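Every protein chain except one is present and positioned as in the full complex.
Letters A and B name the chains as they come in the text, with residue numbers starting at 1 for each one.
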Amino acid sequence: MTKTNSGNFFEDFSLGQKIIHATPRTITEGDVALYIALTGSRFAVQSADTFAMDIGYPAAPVDDMLVFHMVFGKTVPDISLNAVANLGYADCRFLTSVFPGDTLSATSEVIGLRQLSNGKAGVVYVRSSGANQTGETVLEFVRWVMVAKRDEAVPAPEPHVPDLPDHVSPDQLAQDLPPIDSAAYNLELAGAPHRWGDFESGEKIDHVDGMTIEEAEHQIATRLYQNTAKVHFNAHAQADSRFGKRLIYGGHVISLARALSFNGLANAFHISAVNGGSHVAPCFAGDTVYAWSEVLERIEFPAREDIGALRIRTVALKNRTADGFPYKSDGGDYEDGVMLDFDYWAIVPR
Amino acid sequence: MTKTNSGNFFEDFSLGQKIIHATPRTITEGDVALYIALTGSRFAVQSADTFAMDIGYPAAPVDDMLVFHMVFGKTVPDISLNAVANLGYADCRFLTSVFPGDTLSATSEVIGLRQLSNGKAGVVYVRSSGANQTGETVLEFVRWVMVAKRDEAVPAPEPHVPDLPDHVSPDQLAQDLPPIDSAAYNLELAGAPHRWGDFESGEKIDHVDGMTIEEAEHQIATRLYQNTAKVHFNAHAQADSRFGKRLIYGGHVISLARALSFNGLANAFHISAVNGGSHVAPCFAGDTVYAWSEVLERIEFPAREDIGALRIRTVALKNRTADGFPYKSDGGDYEDGVMLDFDYWAIVPR
Partner (left out) sequence: MTKTNSGNFFEDFSLGQKIIHATPRTITEGDVALYIALTGSRFAVQSADTFAMDIGYPAAPVDDMLVFHMVFGKTVPDISLNAVANLGYADCRFLTSVFPGDTLSATSEVIGLRQLSNGKAGVVYVRSSGANQTGETVLEFVRWVMVAKRDEAVPAPEPHVPDLPDHVSPDQLAQDLPPIDSAAYNLELAGAPHRWGDFESGEKIDHVDGMTIEEAEHQIATRLYQNTAKVHFNAHAQADSRFGKRLIYGGHVISLARALSFNGLANAFHISAVNGGSHVAPCFAGDTVYAWSEVLERIEFPAREDIGALRIRTVALKNRTADGFPYKSDGGDYEDGVMLDFDYWAIVPR
């Protein structure tokens, strides 16, 4: 009997199955420093204890995307080691702030299964969640992946495709946020003068700066998250793959786009939910990431006068600037160079 | 109205103008670990709490150059985003020791302006300072940069060139230092037997070792400091630049030279002031840094028998060893391969 985990294949999943993922992880100041060093993130709330405490946090919270990557990473050995493709995610909600010293663990539930008509693979839908050491859920998200079958002869399961929200409903946002002392939110220290009311639906922002990714950088980032997906780390095996080289973890591209978005969205200090995200094109070492964003919607919370939310689409590009806001052609296809289409809710002080 | 910060141009600066820079930063043990990992620094005071506490510190202080880079990084988006060139710095004094957990923020004052005769750019002189969370100034320095004009038609300001000291006066040194228990300063643990009295003016030291820089390394270092200067990160845009590739942040070269200088200056445990520094030639990934130092001056402090100061010139070279102490030709020009001419005051136990 082999002791090696070769990952789950499509027929290993069953509807309603619950999976406890391995390797809980204590998030430390070391992780936070590395996250800044690898992405260049500059959001003041996550960068400075003083700034965070001034507005109502007990300390600087851990960057939302770092939390996401840590939980996502844990799910990889069980969910997507044999994934043919990561198809999408939805309904990602950040529910409890995470601080250095917290220990995160991850679980998933299989909420959908659909075998492909060719019988070689199937789509697995899981709802994954991360909890801290006291058992509080820190975030939840759904993702679906195409997973190969080990044995094509195994009969297909009853197909079940879960009902997923097009976007997270505003009444589910900001649950993890303490009351924010909006007057104490120092715009100069934060890096931009624009409060929630200064943004408008339909507004587009070119984040201007570009960031080139090196092999060492994405590997260090992805290992930091203890994400074991083989395609990111093994040049020897990837030489025989479709692209002939290592692929960069899509989450690293999200983090870079988010960090670049500081230039224009400095006060969008918290990602409260991710409505969806598509990795439109692969990213490789040597590529330069640019990004632009569009404000899709602006909503206020009936019970809160301290903050509002913006629904934002951030588009990451490779090897072309955001000039002209490249997105989709008239035919609806993504333009060349578009890598990421990321739809999320950000919190902004009023 | 754009929400993107495109940086200040020459005509945006006015004499006496005060600028609060964005993104305060809590310095953590994560930053310290990364600094060691990126530079190889081995000074015992900054490496071990026990060593630091034995001689009088409450804990291991954060490396002086790490403090400098953190504060410098904050000034970049406001001061030098449109810089044509970083021309120099002067009068840099470290005034309060920084420890993990401290939060640093940065401000600058414009102390000089001089438009070039061609009307296309001007020189901006700023005095920048970093403060900790209790408002104490941790360091101050002056730098001057050549900044492009947005609109050449804007009239030139009254020229004002500040009076800058050739070097920091000895009576301004070591203000941040607790009394050092010189007897408890363990030379074996520190790595060299030479106390202050063992150095002489005019003495030259070949630091012997060389360190090759990778793209990922300087990018990770420079992002750690939240320094956003485009030339360090964007291979796509730099392809059309004068050098055709990314330039390494000059501060990273300073840090490598300082780390290399451990071999010969292991007991020069604290940089108390920087008198000046010139980045004589650009540094690129793949270059190997070597360094040598000359003791320019040795001074004692009337009121302190625990420590003395050495004024040191450290010269960093690329792709050639320090054999023969390459510096300037007879004509006064820097020799080929000289990258950095760095003049500073170091504190050494007596």
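Just so we're on the same page, contacts are C-beta pairs under 8 Å (C-beta built on N, C-alpha and C of every residue); 3 or more make two chains touch, one makes a residue touch a chain.
Since we're looking at a predicted model, the values are computed, not measured.
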Residue, one of A:Ser169, A:Ser201, A:Asn234 or A:Ser329, that touches the chain absent here: A:Asn234
Which of B:Asp49, B:Glu109 or B:Glu136 contacts the chain that the document leaves out: B:Asp49
Contact set of subunit A toward the excluded chain (per top definition): 2-6, 20, 22-26, 28-31, 33-34, 77, 100-101, 103, 105, 133, 214-217, 219-221, 223-224, 226, 228, 230, 233-237, 246
Residue numbers in subunit B that touch the chain omitted from display: 28-34, 36-40, 42-44, 47-51, 60, 188-192, 194, 198-199, 203, 205-212, 214-217, 220, 263-266, 286, 288, 319
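Everything that follows uses one rule, which is that only the chains that are shown with their structure count from here on.
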Distance from the mean Cα position of subunit B to that of subunit A, given in whole angstrom: 36
